[in-house]
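This structure is in structure tokens; I'll ask about it shortly.
Missing here is one protein chain; the remaining ones are kept as they sit in the complex.
As written, the chain order gives the labels A, B and C, with residue 1 at the start of each chain.
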Amino acid sequence: MQVKPDVFLRCAKCAKVLFSKELAKNLKVCPHCDHHHRLTAEERIACTFDENSFQELDADLISCDPLEFPDYEQKLARGSKATGRHDSIVRGIARIDGNEVSTAVADFGFMGGSMGSVAGEKITRTLELAAENRIPAVVFTASGGARMQEGLISLMQMAKTAAACELLSENGVPHICVFTDPTMAGVLASYASLADIILAEPGALVGFAGARVSAQAGVANVPKDFQTSEFNLNHGMIDDVVHRKTLRSTLSAIVGHFTRKR
Amino acid sequence: MQVKPDVFLRCAKCAKVLFSKELAKNLKVCPHCDHHHRLTAEERIACTFDENSFQELDADLISCDPLEFPDYEQKLARGSKATGRHDSIVRGIARIDGNEVSTAVADFGFMGGSMGSVAGEKITRTLELAAENRIPAVVFTASGGARMQEGLISLMQMAKTAAACELLSENGVPHICVFTDPTMAGVLASYASLADIILAEPGALVGFAGARVSAQAGVANVPKDFQTSEFNLNHGMIDDVVHRKTLRSTLSAIVGHFTRKR
Amino acid sequence: MAKTWREWEKPVLELEDVIQKLKQALPTASPEQAAQIEHEIERAERARENYLRIKYSRLGAWERTLISRAEGRPYTLDYIRAIVSDWVELHGDRRFGDDKAIIGGLGKIGETSCVIVGHQKGRDLKERKLRNFGMAKPEGYRKAIRLFDMADRFQLPVVAFIDTPAADPGVESESRGISEAIAAGMMKMFSLRVPAVAVVIGEGGSGGAIGIGAANRVLMLEHSIYSVIPPEGCAAILWRNADAGPQAAAALKLTAQDALELGLIDEIIPEAFGGAHRGPAETAQNVEQAITRHINGLASMSGEQLKLDRRTKYRNMGVFAVHGGSESLPFSTAPAQSS
Partner (left out) sequence: MAKTWREWEKPVLELEDVIQKLKQALPTASPEQAAQIEHEIERAERARENYLRIKYSRLGAWERTLISRAEGRPYTLDYIRAIVSDWVELHGDRRFGDDKAIIGGLGKIGETSCVIVGHQKGRDLKERKLRNFGMAKPEGYRKAIRLFDMADRFQLPVVAFIDTPAADPGVESESRGISEAIAAGMMKMFSLRVPAVAVVIGEGGSGGAIGIGAANRVLMLEHSIYSVIPPEGCAAILWRNADAGPQAAAALKLTAQDALELGLIDEIIPEAFGGAHRGPAETAQNVEQAITRHINGLASMSGEQLKLDRRTKYRNMGVFAVHGGSESLPFSTAPAQSS
């Protein structure tokens, strides 16, 4: 975990005061209300994979502005500044308890984790590498959906990543996905939902239609836990909701079951 | 259709008086309330396939009484007397508008169309012949379910016929099923539901649990059309409900689409 | 700017109304009156044609958005009635229900039996409700997947008609996994070893569209649109103003012409003069010819080739560059830029 000078914070959910160091030690889970705060890609990698096992790939892919969409370049620049990265997905190869995986981790801090050409390409390469090397793919999602600034090209990233999922499936290589807050729209409706095993962090927002869309469509009678990890578990859409404290060991067991046989 | 000397009958549903000849001419559909009366296997074959195209196979298979189950032999004898056949399934090869199909037709008159070893074997052979010859299988169901007088052997006919469906599916050979009144329990829960295309006659009883089972289990709030063809259509379980008058032409179109390509 | 097709076409619709009334007056008119009326009809028709020619020759993204949603526009079942023979509609997903917003079945286009699926909008208020305005629920996509599977096993080409504002965004659909259903629809299409042709006939509404749209060949009608988000939704998010739809439509590059230029679709099918709604028969004929041509063109490919063709097609979509570098980018249609 990146630990900056100790400062006071407020829990995003219960608003209780927290010390940043303590929060970091607790994997950014609020000790009072168990709220799972978002992790940066770096933090996620640090608390998931064997020490120093992560080797980043394709860090240098950058988004273009093919539609010359209003303000897109500025937004990309802002995302870069916020995350120190060129786009929303960090990908690479890593190990969990010694077992090798091809992995991609989304960083919500870069334009809300939205999927444009770079994210689509990196996810696709992550799955292709898994298929080639016959190692499990482990993907952490965090995204508001497709990146509208790339228009139809972004929509096509849904198809492109779905094609890579099909490749993985055809080759009998496992695809594991962990939904973190939020996992929405074009990402949920493509590679995320096509994973063989889907875990989700407690309380994450997981759904198809954004609040704005639902409101416009006049969606009524919304259940209390609507579009949460728990809602999705209850409706049979995901394999389990796993606390961040046991996520690593659960992933390790799953990867272990899938690794032993090949 | 077999036309016997003209006699008065009563519609099984609306109880209106019908002339047997007229009813036969109307494919045994009540002209007043559209009730589809059950057909014998012979009647079904006559109104479905090209004239004289049906060639029966395995007419000589007979049930044994492996469990020495109380009254089973008498019931078999009664079924034979009622239908002039050795068991509930008539199978063979036939043509619809010139296209060859492997077919099986259930006769409810033989022990309620129940599936014991002979029915299971005949259905299996029907599907195997379709797979071998790469011609569509067309099956007409009419059954209360598995034949309990053959105990676990009957239950295994569900698995046996499901295995034959898998063979058909693996070989890319179409499996078409027409549910007629009634299609229940062990038959619905095996080969019947595994057909690629499922048509049903209007108003047929189609369901898993018999009324007695449901009553014992205290099943409540039963919708009005529960366990009918229409209920199953509304719940996405079958492809269409087809009136007996258009059933032949619908089957012909389907078989045509599936035949042209091979 | 006009907000609906009816508003935008108002002058033409009024002219057409005038022409119709004149024609109705003709049979009961005296010979002198008749000559006068005929003259007026001729003049009005000339005006109508001029008007349409001008209006339809310089359509912006927003106008095309309006036309693509026109109430009178032919829907999937209209094309099926016009160009498909031996049609057998098949219902249900064998899991939960029969979605009326996606229809499917077996039918012949030309001499070829196909599996046909498509979004279906409703013509009148009652049908619109039945069809949920063409917004499909999970069971709609799952019905399509069931039919795709059949197509694959029985070696029938797949034809998909796309015409949806979006997938259904309701609680029910979320409960039953609308996201999974859309994703699975795409994945199933990528597994097919038969030719697949998709035609966007009206609105190609984001995930709801691509869920049955991952075909070998994707065609668009001249005045249809295909978009990652409805322009009004985009406007609401980016401009905080749903009325900025026209701006957003232009920015999103959602017309058939844009999609073709971006290399994301394969062909534009011309519509009748004044739009498909003014010449449904002619437009349907164009659609039939295009589908037949592409299915025939794909017929020579093996199952494996068809699958690879589809995978490669979408694999190559995306525009990106390498930071500071000049890696050759076969998958990119844009020049490398430095951020």
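For the reader, a short list of remarks on this structure follows.
Please note the rule applied: contacts are C-beta pairs under 8 Å (C-beta built on N, C-alpha and C of every residue); 3 or more make two chains touch, one makes a residue touch a chain.
Quick caveat, the model's predicted, so the values are computed rather than measured.
In the full assembly, the chain not pictured is in contact with A, B, C, by the touch criterion defined above.
Across the entire complex, the residue among B:188, B:204 or B:241 in touch with the chain not shown is B:188. Across the entire complex, the residue among C:95, C:193, C:293 or C:323 in touch with the chain not shown is C:95.
Note on the undisplayed chain: of the listed residues B:88, B:117 or B:143, the one touching it is B:117. Interface residues of chain B with the unshown chain, by the touch rule above, are 60-64, 66-67, 69-71, 76-77, 80, 86, 117-118, 120-121, 124, 146, 148, 150-160, 162-167, 169-170, 185-186, 188-194, 207-209, 212-214, 216-217, 219-223, 226-227, 231, 235-237. Seen across the whole complex, the unshown chain contacts chain C at 94-96, 138, 142, 176-177, 180.
By the touch rule set out above, chain A reaches the unshown chain at residues 169, 172, 174, 193, 196-197, 233-240, 250, 253-254, 256-258, 260-262.
Note that in this section only the chains that are shown with their structure count from here on.
Taken together, the touching pairs link the chains end to end in a line with two free ends. For the pair chain A and chain C, the distance between C-alpha centroids works out to 32 Å. Each chain gets one centre point, the mean of its Cα atoms, and the points for chain A and chain B are 51 Å apart.
Residues of chain B found to touch two or more other chains are absent.
In chain C, there is no position where the chain touches two or more neighbouring chains simultaneously.
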